[in-house]
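A single protein chain has been omitted from the complex, and every remaining protein chain is retained in its original position.
This part shows chain A:
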Amino acid sequence: MNTPPPPLTEPPPEAAVALRGVRKTHGRHASAVQALDAVDLDFFGGTFTAVMGPSGSGKSTLLHCAAGLDRPSAGTVLLGGTDLARLSETELTRQRRTRVGFVFQAFNLVPALTVRENILLPSRLAHVRPDRRWLAEVVERVGLRGRLRHRPAQLSGGEQQRVAIARALSVRPQVIFCDEPTGALDTTTAARVLALLRQAVDADRQTVVMVTHDPVAASYADRVVFLADGRVVDDLAAPGVDAIAERLAHLGSARAGGETPSW
């Protein structure tokens, strides 16, 4: 691991993911909620971005739209130059399975499948022959070599999250999206998971976008984007834990009129 491997893909000429004027409205009529309000945002290749904000600020919606899990009400989402809004549900899935990896907070793995099968699931669904050497390396990296035949139920929370990371890495996607990947983990376990994500960015020029409300987790990122009421309110380059916490506290109080932050 001393010599960085050659770039997996040519460095993208533009952003790996670009959002242009993205709006998202949940519900209809009077009860409609504006979750995203004209968001313009670029996530550059080979970078680790954290998206933060108080509950209800629209950070999960942003992630869903950027990953092609959900369609924006208006605006465009470009994934490596492809406009996701123009794609059918099937084409969208094809994009997802080759170009996007996911790590969720929980309920991440198919309980019926073994660890190995879970990791291979995206390749299987895409009918792609997995790269054995790469897989072996991924499994080695997440430290699960002895656990390949286990079922998710037999693993600890941290191990499960590492399986999810291995699965995300297995197809060498353009972007890995993480939704609160450390939300259910203790500090030590969380650190290990975050280090794995950091390693993917540093060693493989992998792009990672992570939604979190934990300042410590966000401090692993190269860049932290702050969201409030569906808008980007701040964009800091590699801030420290204290700076993040302070910015967040400020956001929370500004928004809720002096109330304590909701996390």
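Worth pointing out:
We adopt the following convention: a contact is a pair of C-beta atoms (placed from the backbone, for glycine too) under 8 Å apart; a residue touches a chain by one contact, two chains touch by 3 or more; residues count from 1.
Keep this in mind: contacts and distances are computed from a predicted model.
Set against the options "Monovalent cation/H+ antiporter subunit A", "ABC transporter permease", "Cysteine-rich domain-containing protein" or "Diguanylate cyclase", the UniProt name belonging to the omitted chain is "ABC transporter permease".
Among A:126, A:191 or A:233, the one in contact with the hidden chain is A:126.
Between the chain not shown and the residues A:97, A:162, A:213 or A:247, the one that touches is A:97.
Although one chain is not shown, part of chain A still touches it, namely residues 60, 64, 69-70, 89-90, 93-94, 96-97, 102, 104-113, 117, 121-122, 124-126, 152-153, 167, 179.
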